[in-house]
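Of the protein chains in this complex, one is absent; all others appear in place.
Then we have subunit A:
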Amino acid sequence: MKVEIDGLGLRYGETAALDGLTCTLDGGKIYGLLGRNGSGKTSLMSVLAAFRRQTFGQVRVAGEPVFENRRVTRRISLITHTGETTDIGTAEDALYFAEWLRPDWDGELARSLMDAFGLAPKAKVKEMSTGQRSAMGAVIGLAGRAPLTMFDECHLGMDVPSRKIFYDALLADYMDHPRTIVLSSHLIDEVAPLFEEVLILDRGRLLLQEETPALLGRGTTVTGPADRVAAFTAGLTVLDERRLGPTVAAVVYGPLDDARRREAAGAGLELAPVPLQDLFVHLTADPAGAPAAAPAGAPAAEPSGEPR
């Protein structure tokens, strides 16, 4: 389902959780929603799921506004970071309720996921551990097959084996039933390969939207003798510089073509890709409390930017 967000704002009293956010999700992809704490990820998903009404701006899902629009909201699912939040009854009851709510519910998938996560149907939701609640949330989110499914850090409470089960199930079911999936996470390097596109929020606005492989190709660490690194990086966007004695490692942002790469090799400089997590840290860095600006070459507020 296509998602159009235009100048979206959400205020809690004096606090602007979303501050004029604009972006478009073409749909049918797995999107990664990244941002530091308080950047607006949860607020955005809450507005998209019609849990909250925006203060200003517009949201359209499949061409329609979502707030108090049941025709659209029954096709939108948001699993929060607390996982399954229905505290009444057993796991089975929670599945029954989800089946009633979700037109595309797949009971067989729900049962096989319950088994994979080791969840007992008769277990009381209220007595579940954090990890079990998260797993319940994942089961309900995946088996619901909502055309727009959002997971807000729902896997954070899971241990490593459970997270692997979740990632495998998410990919497998997405490939069998392509739909729009939005996943927010702080475990960036762990989830980055799952995303077709990444959106980074910063202070309630869109800092960047880009296809994952292209974004990963934009960061390069240049390591070598200080003077040669300085000469090579002159004119490039340098996000970070670390020095160890005579050696400098500079993180540059922007594509390097083959000629530049040969030049680096010729100067005895080492080039290495930058993991998304590190790129994220540099792009959202806030040394002086000033608003982070997208560096030159970053396609801020542009859908799936090509290098321009």
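We adopt the following convention: contacts are C-beta pairs under 8 Å (C-beta built on N, C-alpha and C of every residue); 3 or more make two chains touch, one makes a residue touch a chain; residues count from 1.
Just so we're on the same page, contacts and distances are computed from a predicted model.
Enquirer: Since a chain is absent, check the UniProt entry for it and pick the matching name: "Beta-carotene 15,15'-monooxygenase", "GntR family transcriptional regulator", "HAD-IIIC family phosphatase" or "Multiple sugar transport system ATP-binding protein".
Expert: The correct option from "Beta-carotene 15,15'-monooxygenase", "GntR family transcriptional regulator", "HAD-IIIC family phosphatase" or "Multiple sugar transport system ATP-binding protein" is "GntR family transcriptional regulator", the UniProt name of the unshown chain.
Enquirer: In the complete assembly, which of A:101, A:171 or A:249 touches the absent chain?
Expert: A:171
Enquirer: Which one, A:184, A:212 or A:233, makes contact with the chain that was left out?
Expert: A:212
Enquirer: For the chain left off this view, which of A:195, A:232 or A:280 is in contact with it?
Expert: That would be A:195, which touches the missing chain.
Enquirer: Which of these, A:17, A:30 or A:158, touches the one chain of the complex that we don't see?
Expert: A:30
Enquirer: So that we can see where the missing chain sits, which residues of subunit A does it touch?
Expert: Interface with the chain not displayed, on the subunit A side: 29-30, 164, 167-168, 171-172, 175, 193-196, 211-214, 216-218, 255, 273, 306-307.
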